[in-house]
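First the structure, which I've put down as C-alpha cells, then a few questions once you've had a look.
Excluded from the complex is one protein chain; the other protein chains are retained at their positions.
Per-chain numbering from 1; labels A and B assigned in written order.
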Amino acid sequence: MKQAKAAAKSATDTKSNPKQNLEVDTTQATVGNRFCENPKMSMRDVNVFYGDKQAIYDVSVDIAKNEVIAMIGPSGCGKSTFLRSLNRMNDTVDGCKVEGEVLLDGHNIYQQNLDVVELRARVGMVFQKPNPFPKSIFENIAYGPKIHGLADSRVDLDEIVEGSLKKAGLWEEVKERLHQPGTGLSGGQQQRLCIARAIAVSPEVILMDEPCSALDPIATARIEELIEELSQNFTIAIVTHSMQQAARVSHRTAYFHLGKLIEVNPTEQVFTMPEHQLTEAYITGRFG
Amino acid sequence: MESSNLFLLMLALGACAFYIGRGRSLAIASPLGGVRHLHSLPNYYGLNALLWCALPSMGLLILWLVLDEPVINSIVMGALPAELVPSTKADFNLLLNKISNLADGIMSADGQPAFMVAAAESMAGLRVISQWVLTAICLILATIGLYWGWRRVAAEYRARQSVERVMENLLLACACLAIFTTVGIVFSVLFESIQFFRSVPFFDFVFGSDWSPQTAIREDQVGSSGSFGAVPLFVGTLLISAVAMFVAVPIGLMSAIYLAEYSSKSVRTYAKPALEVLAGVPTVVYGFFAALTVAPFLRDLGADFGLTISSESALAAGLVMGVMIIPFISSLADDVITAVPQAMRDGSLAMGATHSETVRKVVIPAALPGIVAGIMLAISRAIGETMIVVMAAGLAAKLTANPLESVTTVTVQIVTLLTGDQEFDSPKTLAAFALGLMLFTVTLLLNIFALHIVKKYREQYE
Partner (left out) sequence: MSNSTDNLQKIKSSLKRRSRSESRFRWYGRVAIIIGLAAVLALFVDIISKGHGAFKATYIQVDIHYDGDRLGVTSSADKSQLMQANWDALVKSGLREKFSDVSGRRDKRQLYKLVSNGTGFDLKEHLVANPLLLGETESQWLLADDDIDTYYKSWLDGEPYDARLTKKQIQWIDQLHQQGDIRLQLNTNLLTRGDSREPEQAGIYGAVMGSLLTLLLTLMLSFPIGVAAAIYLEEFATKNKFTDFIEVNINNLAAVPSIIFGLLGLAVFINFFHVPRSVPIMGGLVLTLMTLPTIIITSRAAIKSVPPSIREAALGMGASRYQVVLHHVLPLALPGMLTGAIIGMAQALGETAPLLMIGMVAFIVDIPQGFTDPATVLPVQIFLWADSPERAFIEKTSAAIMVLLSFLLIMNISAVWLRKRLERRW
C-alpha cells in the first residue's frame, strides 16, 4: 500500500503533471469485465508469495476460450509471476507459494492429486528468451510428443513435427535442415521453434512470457502474426512489455500494478477509454 | 666460509644497501626541499640498491653451489692415473663415493690405498679453496653492487621503474617455473627412455606380451630376451581403471545429479562435503583399506560362492580406486550440471516433462561435453594412481581380462623397478622411465583434450 503510493508519487514527480492525482486506492476491487461465460481458465483470489514477500494480491479473472488476453504493466508488477502460476511453473522456484484457485475447465490445478505433467501438456509456455534445447530442430519439436508418447510411429512423429512447424510458420525456412542444431537459428526463428515445440503436444492454452522482448522488430512482427493465427485454435495469455503489441494482438487486456490486477477490459477500451486512473497514467506513458 | 653463513652475510649486506641507498636519497632530497622532489620514494632507492647488491651475488652463489661438486669431482678424478680409473660407470661412482667419504672424514683413512688418500686430500683441499674463492667473489660482487646502487641515487633517477622492472621479471620467472617443470619432466623421462630403447627395441616394448624384468637381470642378458613387453602392464592398468570407472561413473554422476537437481538445501550442505571427504583421504590409506580389508573380504566372499578370487585381485584395487574417484567425478559433474541454464529446464518442464525426463533428455545432453571431460580426467587419474595398486594389486604380469585375477600395472612396475638399490643405468631402472614416458604421454593427451573441452564448454554458457 505504502509502496504503491510512493511509486505512484514518484511517477507524478518525475512526469510533473501536478493536476493529475495518482494517489488512488489500489485496494479497491479490479474494475472492468473480469468474468465471462464458459471460461477456459478462471482464477479466483490468487495470491503468490516468494518467501515472506507477497508478489500477487487477490487476483480474480477469467480467460475465455480461444481468446488472446494480454497482461501489461510496469516491470516488477507481477505479471510474469502471475502467468507462471497458471501452469505451475512457479513450483520450480524455491520458496514460492500460491494461494487461491486456478481453474482449468472447472478443475483446480493446485489440487493435491493433480499431476503437473498433464497440466503442463495442456497449458504450454513460451519464454522470454528463446530456449531451444541443444538438439536438432527435429528433436526439439519431437521432444514433447516423444516424452508424452503421442506418436505411434515414426511417420506419426514426422507428421507432428511438420504440422507444428507449419503452424509456427517455420516449415519453409527449416525443412531442408531439420537435423541441424536448433541453436543455429536466428533469434526470431528460435522463438518460433519454441512456439512450434509448445504446440507440438497440442495444448489447450499457451502462455507467452514476453515472447518478443529479445527479438528485432521484423521477427516481432512475424511472431505477432503467428499469435493471431494461433488464436483460432488456442487460448493464449501473453505478457508483454509493449503496449502496442498488446493493442495489436489481444482481445482483452489486463493491467497489473504492484501485484494487483487493476483493470480488465476489451483491448480497444483499455487503450481508448481506460476506466482506472492508473491504467490511464500507464498507457499515456506517465510511468512504466 | 659456510654457504649458509655466506648467505646470511649477504642478506645483511643487502639490508645495509637498502639503508645506505635510502639514506642517500633522503640526503639528496633535503636540500631540494623534501622527498617530493625526488622521482621516486626513498624506499625505492633503497630497494634498488638492495637488488643491485644481492641479486648478482646470490645468483652466483646458487650457480656455484650447483657446479661446485661436479667440477671438483672431475678435477680429482682426472688427476688420477689412467690405469686406476675404473672403466664401468658403476665402479667409477663407487670410487668417487669412497674418495668423497674419505675427504669428509666419514671413512677412516686406515688401510685405504695411498692413491685414494691422496685424491681425498686433494679433494678436501679443493673444497676449501672453492669455498673461500666463492666467499671472496660473492663479497666483492655484493660490494660492487652496493656501490653501484648507491652511486645511482639521484633526484631524477627513476628508481621505482627500475625496481618494478626487476620485480616483474622475478614474477615472470616464477610463472615460468611451470614450463621448466614440464620441460624437466619431458626431458627426464625422454632421455632415460631413449637410452632404454637402445637396448630394447621400441616395438618390442610396446607390443611385447611378456614382462619379466627380474629374469632379464638374472640371466644377465637384456633386450634380446624380449622380457620387457609392456602389454600385460597396459592391460592390467586398463582393467583396474575400468573396474574403477565402472564404480565411480554411475555413483559419482548419479549423486551429482541428485545433489544438483533434487536434494533439499540441507541435504546438499551435509552430503556434499561428506562425499568430498573421500577426495581428501590420502591414497596410501585407500591402499591399506584395499589390501587389508576389501581384498580379503572379496576373497572370502568369493570362496563362499565357489569362486576363486585372488587376494590381490584387480577387483579389489579397482573398487577402492573407484571409491576414491567418486568425489572427483561428482564435483566435476556438479559444476557442469549447475552451469546448464535454468531456461533449458524451464523449457522442458513447461512442456510437461517430468523432472527425470528433463534431466535425462535435456540437462545431461547439454552437460555432456563437460561430463565427458570430467570422466577423461578421472581416467587419467585412475591410470596414474599409484599407491592403491602398489599395495593392493599384484606384481606378476599376467595378460588377462578377468578382474578376479591378480594383475600388475604400469605404476606398480615403476615403483617396483625404482625402489631398492640398483645402479641407475641398468635396463631395469631405465625401463621404469620408459613406462613413465608412456604414462606421461597418455595422461598428458587425456588432460589436454579434457581441459580443452571443459574450456570450450565454459565459454558456451558464459
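The rule is short, and it goes like this: contacts are C-beta pairs under 8 Å (C-beta built on N, C-alpha and C of every residue); 3 or more make two chains touch, one makes a residue touch a chain.
These numbers come from a predicted model, not from an experiment.
Across the whole complex, the hidden chain's contacts among the shown chains comprise A, B. For the chain left out of this panel, the touching residue among B:Ile414, B:Ala431 or B:Ile453 is B:Ile414. Note that of A:Leu103, A:Val117 or A:Ala214, the residue touching the chain absent from this view is A:Val117.
Contact with the omitted chain, checked across B:Met254, B:Ala303 or B:Ala396, is made by B:Met254. The chain omitted from view is touched by exactly one of B:Val285, B:Ala339 or B:Val372, namely B:Val285. Against the chain not shown here, chain A presents residues 115, 117-118, 121-122, 147-150, 201-202, 204, 233. Against the chain not displayed here, chain B makes contact via residues 66, 69-70, 160, 164, 167-168, 170-172, 174-179, 181-182, 184-185, 188-189, 191-192, 250-255, 257-259, 261-263, 271, 274-275, 277-278, 280-289, 291-293, 323, 326-327, 330, 352, 354-357, 359-360, 377, 380-381, 383-387, 390-391, 411, 414-415, 418-419, 424, 432-433, 436, 439-440, 443-444, 447-448, 451.
Assume only the chains that are shown with their structure count from here on.
Inter-chain centre distance (chain A to chain B, centres taken as mean C-alpha positions): 58 Å. Interface residues of chain B, counted against chain A in their complex, comprise 265, 341-354, 357, 361-362, 365-366. Remark: chain A residues 87, 89, 92, 94, 116-122, 124-125, 127, 129, 131-135, 143-144, 147-148, 194, 197-198, 201 touch chain B in the complex.
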